[in-house]
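Data block below; observations after.
A single protein chain has been omitted from the complex, and every remaining protein chain is retained in its original position.
Per-chain numbering from 1; labels A, B and C assigned in written order.
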Amino acid sequence: MDFQLTDDQRALRAGVRELLDRRFGRERLRAAVDAPELDRALWRELGEAGFFALRLPEAEGGVGLGLPEAVLAFEEAGRALLTGPLVATHLAAGEVSGAATGETVVAAVDGTLVEWLDEADVVRGDVTGAVAMRSADPLTPLHRVPRAAPPDPVAALLIAAEQLGSASRTCELAVQHARTREQFGQPIGAFQAVKHLCSEMLVRVEVARGAVYAAAVTADPLDIAAAGLLADEAAEHGARDCLQVHGGMGFTWESDVHLHLKRAWLRARRGQSAAEAEETLAEELAAVAPGPRT
Amino acid sequence: MDFQLTDDQRALRAGVRELLDRRFGRERLRAAVDAPELDRALWRELGEAGFFALRLPEAEGGVGLGLPEAVLAFEEAGRALLTGPLVATHLAAGEVSGAATGETVVAAVDGTLVEWLDEADVVRGDVTGAVAMRSADPLTPLHRVPRAAPPDPVAALLIAAEQLGSASRTCELAVQHARTREQFGQPIGAFQAVKHLCSEMLVRVEVARGAVYAAAVTADPLDIAAAGLLADEAAEHGARDCLQVHGGMGFTWESDVHLHLKRAWLRARRGQSAAEAEETLAEELAAVAPGPRT
Amino acid sequence: MDLSYTPEEEEFRARLREWLAKVLPGLPPKPSPDDWPGRRAYDLGWQRMLYDAGYAGLHWPADAGGRGATPTQHLIFLEETEKAGAPYVGANFVGLLHAGPTIAAEGSAGQRARWLPPVLRGEEVWCQGFSEPDAGSDLAALRTRARRDGDDYVVNGSKIWTSHAEVADWCELLVRTDAKAPKHRGISWLAMPMDAPGITVRPLRTLAGSTEFAEMFLDDVRVSVANRVGEENDGWRVTMVTLSFERGTAFVGEVVACRRVLGELAREARKNGRWDDAVLRRRLGRLNAEFRALWRLTQWNVSESERSGGVPGVGGSVFKLRYSRARQDLYDAAADVLGPEALDLDSRWTLDRLSSLSYTIAAGTSQIQRNIVAERILGLPKGR
Partner (left out) sequence: MDLSYTPEEEEFRARLREWLAKVLPGLPPKPSPDDWPGRRAYDLGWQRMLYDAGYAGLHWPADAGGRGATPTQHLIFLEETEKAGAPYVGANFVGLLHAGPTIAAEGSAGQRARWLPPVLRGEEVWCQGFSEPDAGSDLAALRTRARRDGDDYVVNGSKIWTSHAEVADWCELLVRTDAKAPKHRGISWLAMPMDAPGITVRPLRTLAGSTEFAEMFLDDVRVSVANRVGEENDGWRVTMVTLSFERGTAFVGEVVACRRVLGELAREARKNGRWDDAVLRRRLGRLNAEFRALWRLTQWNVSESERSGGVPGVGGSVFKLRYSRARQDLYDAAADVLGPEALDLDSRWTLDRLSSLSYTIAAGTSQIQRNIVAERILGLPKGR
């Protein structure tokens, strides 16, 4: 057992982070908030970097890696608030022509939601009767469709990875703010109330990380269900606490905190619902035969 | 509207507190922990003080007061951790001979539980098949019965009043400890972590107080359901937080904190269940006709 | 403990209801949220109607032009106007609830005569210049400074979270007049005319996308010394007098509104099928208990304040701590009732959910409120 990142995995993570820092840094992010268009040059660059073809076999022109690597890449995407139908295009690699390389933008029905419907080249799923919404997440155009698509476990896992990345980022943002913002003559991070908020944020991140990474290794639907619950909790609660630590400054449109919160809310409505995940996990408990488990 | 205690109500509360301080102070309480017997002399004294006959009309030899006064008396009982089948005997006043005066000790079936069955002179409800339990509350002997009795709203309210008294007391105990216990060179109550635990305890107490007192005035089953939920929360959560503030010292048998916690757990299993209360309160919401409420 | 209203209170309620039923249908259409001049006119118009009907400054003392109503009458007023769907206090908020009461309590006869009647009659709008970018929770750390120059103060600095700044006539402004004094002792309270040269107002967009607030930049703004209320450097105390005017009635309308929303949520859940989810249904049931209790706590606090002659306790912190969380819980539950629709800004409750996020931050964060409860009510020691 070696439940830690390999050197290759660390390098992959660093590479994705570097790419996103360079191509989707804060300035680009804020520009996207003002004009949420899909950046096709970036999309092709993601394609070239293997973001979409990551799990496609090398024989088919892919990178030939697995779910753990995909989870690390999507964690970085969540951290950077990267926009676009990332999960749908990633899942379409090898199935939809041009998806793997980022030439084709693929959207998909996820529950009763479709992200980036108008901007996509290909849409998977039944979008008959799709209605545009004024999206609460300013970075993600949304439509609703009347007929729900069943949740896909791999999609759920990649969404959980994005939630993990966002949770990890809001923890960092809260800590940065707490170390620099002074009130009552000292950094607010010196106050236990703020300290303890930040500590609990980290605890939720680390617990979710264990669950998400393990689900990536096992690809077990129960592990994925658990990962989804814990990553949603870490992302939603983390963004709320990050807002609380930022106080009034976090309540402004110029702060990035609300972008994390709104995306976290959106992601929590994608994939499997919390109710379904909890019921699945409960069912397993009752089904296990008595006696020592192996 | 004058939703405050009247002078008479204040005097009543002070009187009950004085009686309990004198007759069921800390020494007596700890003696009762070691030997949980029903103190019949005290029972008669409670009877003489009108504890049981409080709501009985003066024409029938009672005090002629109402539910608000009963709630204040039971709040004091909860505060002092007074032992015995108080609610059952109070409810039996005027119906069971000697109950009003404290000559007769009356127990009753409450859900599937009976407190003080062996010690009671009269038992109300069907106790066929009663089985003794080793009670988690060292101050309350318990039996279980196979046939559940339906919850009585007045009993539920008086239990909520006891929970309120206990919650209020654990808040006081936590604050007392936090003001005197020193660690790291200062009273632990100077640390925000402890301060904020105590503040939230008080908030739960005051919210529960509003609900319990209002239910005493209106006797509305929905108000009583709400009072039960909030008083249970205040008592259980309060005792837990009180324990946390006390640290290791609260974990000893000699501390009174666990007595409040165990009794709070016991009371929460009496009367209406949280699930029933929540369903009742939900039902009301959906039933109300649209439009402005009056 | 009496929850019934006296015949006088019932009569007050009945007359108010009757009046509301008569005048509300005739109100002009509500202006759009971005139409600041329209909002000003609408809110002042409503205030004028209240004035004409004898409801203006209900809770103000009679010698300030108010009606000297009891806290209970004020509670009834807020409850009934909310239930009837009357306009909110809106642009009149600062004038009626902060600046006005301050001037009534601390101003000279001339100041009272100049500033109070226009507030009551719906003729002038006030805004508040307290918070600064670097003085949030630590309000007394404010740095906007006022230098004495003859009969004027010359003010430089910036303020934030100012509502209605675009359309206000006056700003109740806290400035530092003694930089060397301990931070609470070098502050003065000024009434700044909003048409003075040197004031720049910039809308501040919140996370909900709205521009309810503004930033205000002050560059050599001249304010007459005659516009100072209270002594120089005594502004902190003067301000605290204002804040302590709170008589338990701050959230009456909101609690009434939350209870209405909760019922709407339940009926919506019945309609869209989410009522079958026992977890959600019981959560709504618990919220019913929560808001019933908050309503009772409001009545409790109002009665307490009535007994003490309107002098409030610190019970407001207790209430705000619980209410701010309950409001957020309510709108989180609303999102679960709506489901994916909760991601639609055009859906009911979505914007309210976003704005609910400010409740644990604005007007004293929950962390600050817990300190207040711990130190001022429970008597726990201050940290070193």
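One rule holds for everything that comes next: contacts are C-beta pairs under 8 Å (C-beta built on N, C-alpha and C of every residue); 3 or more make two chains touch, one makes a residue touch a chain.
Predicted model, so just to flag it, every value in this text is computed and none were measured.
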{"item": "Omitted chain - touching chains that are shown", "value": "A, B, C"}
{"item": "Option from B:67, B:113, B:174 or B:285 whose C-beta touches the chain left out", "value": "B:113"}
{"item": "Selected from A:39, A:103, A:152 or A:278 as touching the chain missing from the view", "value": "A:278"}
{"item": "Residue among A:133, A:225 or A:243 that touches the chain left out of view", "value": "A:225"}
{"item": "Sole residue of B:40, B:144 or B:179 that reaches the chain not shown, by the stated touch rule", "value": "B:144"}
{"item": "Positions on chain A contacted by the hidden chain, ascending", "value": "1-6, 9, 68, 171, 175, 178-179, 186-187, 189-192, 194-196, 198-200, 202-203, 206-211, 213-214, 216-218, 222-223, 225-227, 229-230, 275, 277-286, 288, 290, 292-294"}
{"item": "Positions on chain B contacted by the hidden chain, ascending", "value": "111-113, 133-138, 142, 144, 182-184, 188, 191, 193-194, 240, 243-244, 247-255, 257-258, 261, 265-266, 269, 275"}
{"item": "Interface residues of chain C (partner: the chain not displayed)", "value": "277-279, 282, 383-384"}
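Convention: only the chains that are shown with their structure count from here on.
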{"item": "Computed distance of Cα centres, chain C from chain B, in Å", "value": "38"}
{"item": "Centre-to-centre distance between chain C and chain A (centres being mean Cα positions), rounded to whole Å", "value": "38"}
{"item": "Geometric centre distance via CA averages, chain B-chain A, whole Å", "value": "48"}
{"item": "Multi-partner residues of chain C (at least 2 other chains)", "value": "367, 370"}
{"item": "Of all residues in chain B, the ones touching two or more other chains", "value": "191-192, 196"}
